[in-house]
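Take this structure first; my questions come after.
All protein chains of the complex are present and in place, except for one that has been dropped.
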Amino acid sequence: MNRIEQTFIKLNQKREKALVGFITAGDPDIQTSLAIILEMCKAGLDILELGIPFSDPTSDGPVIQRSSLRALNKGANLSTIFELCATVRKHYDVPIVLFSYYNPMFVYGITPFYHEAIQSGADGVLIVDLPPEESGELTQGWPDDKLSIIRLVAPTTPNERMTQIVSAASGFIYLVSKTGVTGSDGLQTSVIEQNVIKLKSLTQLPICVGFGISTVEQVRQVSELADGIVIGSAFERLIETNLDDPNLPKLIGDQTAEFKKATLA
Amino acid sequence: MNRIEQTFIKLNQKREKALVGFITAGDPDIQTSLAIILEMCKAGLDILELGIPFSDPTSDGPVIQRSSLRALNKGANLSTIFELCATVRKHYDVPIVLFSYYNPMFVYGITPFYHEAIQSGADGVLIVDLPPEESGELTQGWPDDKLSIIRLVAPTTPNERMTQIVSAASGFIYLVSKTGVTGSDGLQTSVIEQNVIKLKSLTQLPICVGFGISTVEQVRQVSELADGIVIGSAFERLIETNLDDPNLPKLIGDQTAEFKKATLA
Amino acid sequence: MQSDPENHDPEKQMDSTVFQKQTFPDQQGHFGPYGGRYVGETLMPALIELDLAYQHFSQTRSFQDELKELLHHYVGRPTPLFYAKRLSQFVNGASLFLKREDLAHTGAHKINNTIGQALLAKKMGKTKLIAETGAGQHGVATATVAAFFGMECKIFMGSEDIQRQAPNVKRMQLLGAQVISVDSGTRTLKDAMNEAMRYWVGAVEDTFYVIGSVAGPHPYPVMVRNFQKIIGEETKLQMIEQTGRLPNMLIACVGGGSNAMGLFYPFINDPVELIGVEAAGFGIETGKHAATLGHGTTGVLHGSKSYVLQNQWGQISEAHSISAGLDYPGVGPEHALLKDTKRATYVSIDDHKALEAFRLICLKEGIIPAMESAHAIAYALEAAKDKSYNYHIVVNLSGRGDKDLGILFKGEQSILG
Partner (left out) sequence: MQSDPENHDPEKQMDSTVFQKQTFPDQQGHFGPYGGRYVGETLMPALIELDLAYQHFSQTRSFQDELKELLHHYVGRPTPLFYAKRLSQFVNGASLFLKREDLAHTGAHKINNTIGQALLAKKMGKTKLIAETGAGQHGVATATVAAFFGMECKIFMGSEDIQRQAPNVKRMQLLGAQVISVDSGTRTLKDAMNEAMRYWVGAVEDTFYVIGSVAGPHPYPVMVRNFQKIIGEETKLQMIEQTGRLPNMLIACVGGGSNAMGLFYPFINDPVELIGVEAAGFGIETGKHAATLGHGTTGVLHGSKSYVLQNQWGQISEAHSISAGLDYPGVGPEHALLKDTKRATYVSIDDHKALEAFRLICLKEGIIPAMESAHAIAYALEAAKDKSYNYHIVVNLSGRGDKDLGILFKGEQSILG
């Protein structure tokens, strides 16, 4: 049983929901990024989604676009990111999901990527632009299923397709809250609720909801519907507006703690 | 016998060549224009070519274009020009040829034009853009042939066509010295000579040469070939460069005298 | 003081049946009382030579074949005739068809003519071309054929038009032509033509003057009309193919009048209404317009007799139009005859209405028309109103509007709002 499963079991027992935190690896630089992550873990983050920056993040809104650019400009790459991952793993047992666009992985090499990921303590991957239809190349290149493959379900996903997706998924299901890129405004809880219900009828996997959740109040609302909440742009926005603040990691940590509180029943 | 014929007979007897002076009527204004013309006559001008300014003088170079514009801007029109002509006639017996583009005449009315011209003492017309082919309308509208019709022959005119042109002409033949608009540079005396010889074999009419004759030396050269020399742009250039000089009419008169001297054998 | 040809020209009494009995022009280039050759003697021999050469070569099989070939493979003819369904639905009246001269190489009908004249120039052994241009379309079309036939080329263009139609200036330069800025007079088409004629006087031996419309001295009006009449010939075939019959009405804008004559001529003896649309500029009542046929008087300009805009003393007036190609105080002599005989009707459309029509066809049909052509469309929209859908109107879309972007935008802001 890997760390992701263990985490959900534990949370379930505590009647808590998972706070999944997305951070672009290496933003604003590798050192600060590490410090931020450590603070988040300390503050009670349940799952870390470690974003591999990509030059052309077509599923992301402006906040994460800019964060990717900052990370790339500071030289972040898969090699430094695996190191970062390994360092986090030394300090915390938090499940780590590597979030990526397919190209950086593909170019690194599917099999080398797998080994490095495992080596550095990662627990899963979420490849935003790799639908099940195109996953064969990846799964064939991987020796076993020690890395969970988190899959996305969107509000536009029809029912049959949901079945297909969840059957190819492991770890948890990432339910996209709305049509739109990351960081978009507005939350339609009724749509989320309907989709969670549908998914629950199709899979045992936990359901985490993401895209556009940025306030404590929203976290509270979604906590009542799903097994976890993913926060990304909200953290990155905080980084962006406090780039020169030496206290930045602490700020993110505090924010994490606040969000985490809102996931308690 | 009209004044043009008489003039050439007289000049012939004196072994002189005709100095034909072109002046845009009303340039720079009607009063000064009159003063200029009177000075020219006093200085020995043999024939006055009185230019009726036209807005679109396509056969004229920049100097005469600008002179036409000055005249028009000061309100010159056929009515004031006939008056000017009549005033000149009161003082001098010099033959007056009205030089025009066809449109101002046509719009004034062919027949009214004829009567006004005769009335104000004009002796001939030279209509630069009215070839013999299109002259029927004009000659049909004129009761008699008291107004000479001066015709142009160009270096491009083939022999047969020369015959046709001279047979429709009266007064004198205006031989265009070169291909080009008025005021163009350079004089090819050999071409002129050839054309004069050809014309002499076709007609008894005197031959006057014009276009681009601007120096005393050129007047002298052409005087050896033809019966008369037409000077236009050279006078207009002098007007243009001395617009503010109260002595302007006298300047033109002096220049006329110089040119006239050069026409003496 | 205006000499009114009605008084002394018996031909002026002709009505439209005259076209069934007679073809125009006569040997000397007269269209009834209009046309002819009013130029300085230096040019007369060149015009006579041109007339003979045109009569000769245009009858030869090799000239005809070569021209046909070029029109097809180089110019892109036949241009489509397009039923403008959305525009027709919008007016909810007559059916509107567009003759797509905008799709011809270089973007307007002008090339039909320049390619014919350049081919003739080549046959005549001329090595240089000159032309006047207003909108720049004729200049581009001349520069194009000059490059094509390997001839030197000079284009005369008013300095105001150089401003208004900047892209076309650049196109001419890329095509290797020298663009000569004309600063005299109104600095528009009229003065460009004056200057081209002046230049021609000095260069007539080796230089062919490619006139851009059915204006100028004989044989230009007839020659240009004949090179442009392919527009009407194609339209006739296409209408019959698409609708099974002749159209009821043809509409074309009139600057010098070449696209209109080209469209009208093949229908001259057919029961089809012919409408020429002139530019009313700021409005006829302001005096700032280019409605030569509608509001001009008989006169002689640029070598032929026709209607002109002029004052009582025969001085040519300044024309006004938003569209450089219509901004001309003269008009081809054949139109004068069509007007007097009532065979064609001439109306006018002001800048404002032309802009509205421009906007409408952009938005309804996805076609950016030349501002010139927008005048024809504007009138078509009016004419279509009280008709039924089985009344068929063909509008000549004489050119595309790429050249007009400059006048439509002040900085980044569109004047269409």
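Letters A, B and C name the chains as they come in the text, with residue numbers starting at 1 for each one.
Definition applied: a contact is a pair of C-beta atoms (placed from the backbone, for glycine too) under 8 Å apart; a residue touches a chain by one contact, two chains touch by 3 or more.
Computed from a predicted structure; not experimentally measured.
Colleague: Of the chains you can see, which ones touch the chain that is left out?
Modeller: A, C
Colleague: Check each of A:I37, A:M105, A:I149 or A:V196 against the chain that is not shown and name the one that touches it.
Modeller: A:M105
Colleague: Using the document's definition of touch, tell me which of C:F19, C:Y83 or C:F282 contacts the absent chain.
Modeller: In the complete complex, the chain left out is touched by residue C:Y83.
Colleague: I need the residue numbers on chain A that touch the omitted chain, in ascending order.
Modeller: 54-62, 65, 72, 77-78, 101-110, 112, 128-131, 133-134, 141, 151-158, 161, 165, 176, 179-181, 184
Colleague: Mind pulling the chain C residues that touch the left-out chain?
Modeller: Here the touching residues of chain C are 72-74, 76, 79-83, 86, 100, 102-105, 107, 143-148, 150, 167, 170-171, 173-176, 359, 362-368, 401-402, 405, 408-409, 414, 416.
To be clear about the criterion, only the chains that are shown with their structure count from here on.
Colleague: By mean C-alpha position, what chain is farthest away from chain B?
Modeller: Centre of mass proxy via C-alpha means gives A as farthest from chain B.
Colleague: In whole angstrom, what separates the CA-based centres of chain A and chain C?
Modeller: About 67 Å separates the centre of chain A from that of chain C.
Colleague: Could you give the separation in Å between the centres of chain A and chain B, each centre being the mean of its C-alpha atoms?
Modeller: Taking the average C-alpha coordinate of chain A and of chain B, the gap between them is 96 Å.
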